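A protein chain is absent from this complex, but the other protein chains hold their places.
Note that the chains take the letters A and B in the order they are written out, and that residue 1 is the start of every chain.
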Amino acid sequence: MVTWSKPVLEIEGLVVSYGALTALQGVSLTVGSGEIVVLVGPNGAGKSTLLKAVAGLLHPRSGAIRWEGEELSAIPPHRIVERGLALVPEGRRLFARMTIRENLELGAFTPRAQAEKSRRLDRVYEIFPRLQERQDQLAGSLSGGEQQMLALGRAFMSAPRLLLLDEPSLGLAPRVAEAIFSVLGEFHREGLSIFLVEQNVQAALTLAQRAYILEGGKIVGAGEGRSLLQDEHIRTAYLGPLARGGQSN
Amino acid sequence: MLWALLGLGAGFTAIPLFTESDYLLNLGVQLFLAVALAQSWNVLGGFTGQITLGHAAFFGLGALVTRTLWGNGVGILLAIIPGILVCIAFSLLIGGLAFRLRGDYFAIGTLALAEMLRIIVGNLLPGISTIPSTALTNYALLPRYYLGLALAALVVGVAAALARSRIGLGMQAIREDEAAAAASGVGVLGHKLLALVISTGLAGFAGGVFAYYHASYYPQYPFSPLWSFEAILMSFIGGVGTVHGPVLGALFYTILKEYLAVRLVEIHLLIFGTLFILIVLLLPGGLVEVWTRFRRLVHRGS
Partner (left out) sequence: MILAQQLILGLLVGGLYGLAAAGLSLTFGVLRVLNVAHGDLLMLGGYVTFWLFSLWHVDPFLSLAAVAPSLFFLGLILYCVLFRFVVRAREEVRIKNSLLIGFGLTLVFQILAIQFFTADERSVTTAYGGEAIKIAGLAIPLVRLASVVLAFLVLAALQIFLNRARWGRAIRATAEDWEAASLMGIPVGRAYLWAFALGTALAGVAGGLVSVSYSISPTIGLEWTLKALIVTVLAGLGSLFGSFAGGLLLGFAEAGSGLLLGGAYREAVGLGLFLIILITRPQGLFGSR
């Protein structure tokens, strides 16, 4: 398989468990500098678990997570953010009782991000004018799509070099999801690396340079984004008419 | 291990045969009350995991009812039973509501309830309660000693039987994981109520013995939160959720209190409070765990 560039994130033999349940059973993958890599897989495959482990919210049982050669798995989440990884978590996890503006400014909490705060805030407002219009309203009052924009903007505020996204299109109307994907494309063109977990396989694979398939805690397939769209397994399991219901168990 | 408890009981039964020392007998009664308080708290707080800070309410209620009846001429044994029954009735009355509360809410709710009772009793009965002068002139320690011993034996016996029973296992399952216990068919509310009834009934009995033993006190005194606190300290320091722990804790507590009280008032509480915090943080099994670890070490060594 082609790796497009020097990998920034390398995951090797990652094992993560919740008590007796082993959610990831030796996962290895890489994300190259400036790449968009997509991870697809059925419900319960361990996708969120993988992202949380990278972000430092879960501690792996074994295996390695390396960011530019440095081992991350013993580093607490807030220091991982400082190193330039930002996770947009499943369900967005906005601070609903704080204003939109406050949410964005909190995104730039780290000293490194503080320095770029006003420039990045302008940029976020430029991309999502809706957020500027409503900047003094509580985040909890936003619609689902606006919330996802805010979550994305908040992550962008931390001056990341790798964005980790957990199902950003979940529960959004197709048009809104499209808008989100196009923003991701724009971030990518500005040089961000992106590691994207998606259920919207069609859209994600179109965007991606490479993709991995995770099932039952194991990587069962990988390939280039667009070529995977032609893959037999992908077509039946993720793109066919029974895709969603048929795979989850 | 149960033999140790039986031996202890036999030893205490025999003590009055060898000594008539008021000092020792008084110490004995205090120890028995301490064992009863700690162990009865342990049934609800230890076995079932429902940390209550309101145990004193039932100790106080038992004392109040027993003292009132006994003061009006009812025989002491007959006077204790209604005390227990009132506690049980009251616990059933509040139980359904109290168990809607979880965790710290249950703890502070029971504390608030006990404090409310204490204030009300203090307002209604402001005077000192003194036993009738006839009883005072005939005051003998021996019957108090044996009644206290019977109380302690009963409470420990109930706890031991409970620990081995299916019901006791159900209670422990609730402590470990309430949702899982419910999922595996344990009737959660029923078990909690039963633990509450047993715990408060025994506390009421202890209150009755207190009323029989103490010549004079303010009626609100047995409602003091300190009784709840002591019960918790003793249980945890000995080993919460075990049968031996509260007994060990009560022994340790009573003896140290006696020893230190000679010099400095209340200093024992400072030591026990500190010890308690350390145990919660570092040694959740209490002294019993120290003992089992020690034995394991010795066994490995030999």
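A few points about this structure:
We adopt the following convention: contacts are C-beta pairs under 8 Å (C-beta built on N, C-alpha and C of every residue); 3 or more make two chains touch, one makes a residue touch a chain.
Because the structure is predicted, anything quoted here is derived from the model rather than measured.
Screening B:A140, B:A183 or B:L281 against the full complex identifies B:L281 as the residue touching the chain left out. The residue from B:L5, B:L64, B:I80 or B:A107 that touches the chain not shown here is B:A107. For subunit A, the list of residues touching the undisplayed chain reads 55-57, 76-78, 81-82, 86-87, 89, 93-98, 102, 105-107, 109-110, 113, 154, 158. In the full complex, subunit B touches the hidden chain at residues 49, 51, 53, 97, 100-105, 107-109, 111-113, 115-116, 119-120, 122-123, 225, 229, 232-233, 236, 264-267, 269-270, 272-274, 276-277, 280-281.
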